[in-house]
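For reference, the structure I am asking about is given below.
What you see is the complex with one protein chain gone and the rest in place.
Coming up: subunit A.
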Amino acid sequence: MADQVHFELVSPERLLFSANVAEIVIPGVEGDFAVLAGHSNLISTLRPGVIHILETGAQVTDRIFVEGGFAEVNAEGCTVLAERAARVADIDRNKAEQALADAREDLQDAKSEIDRAAAAQLVEIAEARIAALGTSTY
C-alpha cells in the first residue's frame, strides 16, 4: 500500500520491530509526534515513553516502551534507535515500582552533581515506565 510507512525499532542487541504500518506515534523530547507516510525528514531525540503503533491507522495495535533514544524519519521510512525497549504488555508492575523506589532512593543519596543528574534521569525513566502501564491516550 502506498500510504504506509516502513517502521523499524532497533536496539544495539537486535532488530525489535520491522514492518509497514499506517501510523506511529513517537514520544519526542518536545512532545509526541505522529509519523504517517510522506512525513518530512526529521531527526529527533526521544524522552522515556511509549511508542504507539497503529498498523491500520484505526487503532493502536502495539505499544512499546522506550527509555530514550532517537528517531529518524526520511523518505525510506521511520527508524527508532533505542538502547532499551520493551513491550508494554511485558512490563512487570511490581518490578517497575521497585525500580522507581530504588531510583528515588538513589536520588536522595546522590552526593555529587553528576550522580544527582544520573539518578534524576533514572527516576524519570522509572516514572515513565509506570505511566506507560496506565491506559493509552490514543
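Definition applied: a residue touches a chain if its C-beta (ideal position, glycine included) is under 8 Å from a C-beta of that chain, and two chains touch if they have at least 3 such contacts; residues count from 1.
Following the convention adopted for this analysis, contacts and distances are computed from a predicted model.
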* Structure fact -> Per UniProt, and picking from "ATP synthase gamma chain", "Probable peptidoglycan glycosyltransferase FtsW", "Cell division protein FtsI (Penicillin-binding protein 3)" or "Ubiquinol-cytochrome c reductase iron-sulfur subunit", the hidden chain is "ATP synthase gamma chain"
* Asked: Going by the touch rule given at the top, which residues of subunit A touch the chain that is not shown?
  -> 8, 10-15, 28-30, 33, 40-45, 69-70, 72, 74-75, 79, 81, 83, 114
